[in-house]
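Just dropping this structure here.
Here the complex is missing one protein chain, while the rest keep their positions.
Chain nomenclature is as follows: A and B, assigned in order of appearance, with residue numbering initiated at 1 for each chain independently.
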Amino acid sequence: MKTLQRAGLALAAPVLALVVAGIITSLVLVAAGDDPAAFWETMLAWPENRSLVNIINEASVLYLSGLAAAIGFRMNLFNIGVEGQYRVATFVAAYFAAQAFLPGYLNTVATILVAMLAGAAWAGIAALLRVTRGVSEVISTIMLNAIAVSLVAYLLRKVGSREGQTIVTDTVPQSGWIPGISLFPDSVTDMYGLVFLAVLAGIGFSVLLNRTRFGFDLRATGHSESAAVASGVDVKRMVIYSMLLSGAVAGLIGMPNLFGVSHNYGSTIQTGIGFAGIAVALLGRNHPLGIAAGALIFAYLSEQANPLGILAGISPEIIAVTQGVVVLCVVIAYEVVRRYRNKLEQRAVAEALEAPGPSKEVTA
Amino acid sequence: MTDTTTTAAAAVSVRGVGKRFPGVVANHDVTLEVRPGTVHALVGENGAGKSTLMKILYGVQKPDEGEILVGGETVHFSSPSDAIKHGIGMVFQHFQLADNLTVLENVVLGAEKLHGIGDAARTEIRRISDAYGFGLDPDELVEDLGVGERQRVEILKVLYRGAKIIILDEPTAVLVPQEVDALFENLRELKSQGNTLLFISHKLDEVRAIADDITVLRRGTTVTSVKPADVTQHQLAELMVGEELPSPSTAESTVTDREVLEVRDLQVDDAQGRTVLSDINLTIHAGEVLGIAGVEGNGQTELVEAVVGMVRPTRGVVELSDQDVTSWGTRQRRESGVGYIPEDRHRHGLLLDAPLWENRILGHQTRKPSVKGGWVDKAGARIDAQRIVHEYDVRTPGIDTTARALSGGNQQKFIVGREMSGDPKLLIASHPTRGVDVGAQAAIWDHIREARRRGLAVLLISADLDELIGLSDSLKVILRGRIVADYDPQTVTPQQLGAAMTGAKTAGEEA
Partner (left out) sequence: MTVSAPESSAALVKPTAARSYRIWIYLAVLVIALSTTRIFTGADDITSSGTLRAAVIAAIPIALAGLGGLWSERAGVVNIGLEGMMILGTLGAGYFTYHYGVWVGLLGAAVFGAVGGALHALATVTFGVDHIVSGVAINIIALGVASFLAEALFTGLPGGGPTQSPSLDRPPTISVPGLSGWTESLEDKGWFLVSDLAALLNVVVSQLSLFTLVALVLIFGTGWLLWRTPFGLRLRSCGESPSAAETLGVNVYRYKFVAVTMSGALAGMGGAFLALVASSGYQNGQTGGRGYIGLAAMIFGNWRPTGLLTGSLIFGYTDAARLRSGGESVHALLLVLSVALLAIAVWQLIRGARLAAVLAAVVGGLGLTWYLRTDTIPGDFTQMTPYVMTLLVLALASQQLRMPAADGQRYRRGEAG
């Protein structure tokens, strides 16, 4: 009964947010002279098999990005720099993998580690600036995102070669590729072989957060930095560790695609995953399962929006409005629910106090 | 209009006022008559509902029932500005001042229409300051002021608005006896000029010294109103708590000659490089309670944080059981047997939004029973949280309740229970019974005494001189970051302590 109420409250916020976002999106469409009915028809149609695969692939990448952001968020550390960390890490990894220092899958494993290291290193700059110079990580990670774009572009020009309109790094040796998993025989796209990376990271995040001392320290710092300090947490060290960890997970984001599809780093690399990951983390309340749900919702919305232009004559950009509104609504809804839950609990405590206590009553 | 029974309209009448918070009745059927031109004291122990009543009178909160009359006229306050319009002013216990603004800015805020925010206002502030001998400079930043001066800024704020009814919420809580005398001078002066004062306190000797009428509040409701001459202090106390008051007296000495904590030549500088603590030397033995008396803000916080390891001293040595721990962090010190009851339990003692069993782990992240190796032992933590709830009589529906939902007293009992876990060698107790009701206070004292008997060393910091004198085996006075005096609690009086705390004794004539 009580757990049921808790679960109900936890779900109320995101469901409410989705409904409100749907209404606002419809209003925007009407205002722009588009037909909401056609929009919903396209959006709510059951996805084709090909789209289902795309949704899973996109969601797995978003999930990794969401996890990376959530690690920081859980201790009130705002790593807005997942985008830059992912970019730097993917480039470094692609370059490293193409050198084929190691044979076969050893190369794959080593590359994944290198990607994590590179992501962590890029995030580490922000961590160091925060710890030694008191620079807000919000500003520094945003600046580092912009710097990453230019830096990687410069390095790509140095080591890459031109291929049509784009510049790409050398191709990763085929022995290290991770073949896709064919879910539907009629689908032209396959599921990323490295989807399990996202699953592993999710499990790891959950265990780390809820079962380990480190996770406790992390959450304690997020709840109350001052209380954490008094309890013996070295907050500076925690800032560095969690920022490095966050960057390391950000480094994983590009791996499924690198080893499954592209096999190199090109100047057409998918952008915006880092920012979407922040949204996904907020949507899922930085909870391992919540982020998964958030990633699936975002991936579903993006994928279903693709044919909007052809089928309904509506710009697919509308879906960015929906996604943004969902995030804002959900954070507001979580706050409202939190206050409501506090009230309920205070009432419960008061009731318990009314009842005769276990030992002698001193005074009120 | 309703017919008032009193001849002259009461300055303030409160009739049948009630206020509920989720699940808690803070006030019910509160009835009170304040005669104009008098000092009316409102007494009651912590949690009796004084603060809620004050907030209602000042418009910070709205009552759920009952009516309030000011000068015979029914009023409905929806914000403090309504109260201010009716000539009510309030001096808060926790000063409501913006540190980074000047005295002038703090005073004129919200009352800019009176004299502007420029020279006219400056002149008016000087005039009031001179009239009451406040000695305040309008252009000084509030962050540079001491406690007494800040309180005078608060009173000045009220006077500047022309308030005739002034509410003072525990104004003496932060003052030493000598400052209290100065405050009372000011209050008498205010009364003689026709102001009405509503004075909230739980210090009965002070109440009897200043009040014309006394109203007693217990468990959210007014019990009775009396004249100070008609009751003894003892009777008043019984009215207040409904039974015998506990006292913190310690029986036989349990001090051993085993040194647990030794601090030598300790110096701490703040972030701006100012020395806030210097030449601190102290030793605490097993079974000894060392009390530190001092006006708040004289280095107590820094001393505690340096011993706990939250700030790095610039100079000096901290030793635990003959081991130099100066370079150790908080965690390592806690592991070696230091318990810490922080001054501000919300900021330093609890994760308010986490359940009690997780709060059990806080500060014990590396120790059994809540942790095994690098892993959190949820079952162990839950069992031990349950034990604390039981042994320390923490009133809660269960250990899955968040800390925020508990009352202050129960939060404090839980913290005390947690910090006593795992048999600490040294307990650092900073205001261990602040904001706690009388029952919980007695229980906390008992726990400290019991642990002391078993050989616990305690560093006790408190603003409550009775608590200090009653619990301690030896006393030191801290002033401007230095230890200025040592006393034997058996023989010292609160007046002696107060003199040392203000420097009147050591630094010659000062206020």
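In this text, contacts are C-beta pairs under 8 Å (C-beta built on N, C-alpha and C of every residue); 3 or more make two chains touch, one makes a residue touch a chain.
These numbers come from a predicted model, not from an experiment.
Peer 1: Sort through B:P80, B:P355 or B:G455 and give me the one touching the missing partner chain.
Peer 2: Looking across B:P80, B:P355 or B:G455, the contact with the absent chain belongs to B:P80.
Peer 1: Would you mind spotting which of B:A9, B:L109 or B:V317 touches the chain that isn't drawn?
Peer 2: Of all options in B:A9, B:L109 or B:V317, contact with the hidden chain holds for B:L109.
Peer 1: Looking at B:D99, B:D423 or B:D466, which residue reaches the missing chain?
Peer 2: B:D99
Peer 1: Touching the absent chain: which residues on chain B qualify?
Peer 2: Interface residues of chain B facing the absent chain: 51, 54-55, 58, 60-61, 79-82, 84, 90, 92-94, 96-102, 105-106, 108-113, 116-117, 135, 137, 139-141, 144-149, 157, 169, 179, 182, 295, 297-298, 479-480, 502-503, 510-511.
Peer 1: Touching the hidden chain in the full complex, which residues of chain A are there? Just list them.
Peer 2: Interface residues of chain A facing the absent chain: 28, 32-34, 78, 80, 129, 132-136, 138-140, 142-147, 149-151, 153-154, 157, 275, 278-279, 282, 315, 317-325, 327-328, 331-332, 335-336, 339.
Here, only the chains that are shown with their structure count from here on.
Peer 1: Measuring centre to centre with CA averages, how many angstrom lie between chain A and chain B?
Peer 2: Measuring from centre to centre gives 45 Å for this pair.
Peer 1: Residue numbers of chain B touching chain A in their complex, please.
Peer 2: Residues of chain B touching chain A: 21-24, 45, 47, 219, 241-243, 308-310, 329-335, 340, 342, 347-354, 358, 361-363, 365-366, 371, 374-376, 390, 393, 395-397, 401-402, 404-407, 437-440, 442-443.
Peer 1: List the residues on chain A that touch chain B in their complex, please.
Peer 2: On the chain A side, the touching residues are 210-217, 219-220, 223-224, 226-227, 229-234, 342-353, 357-359, 361-364.
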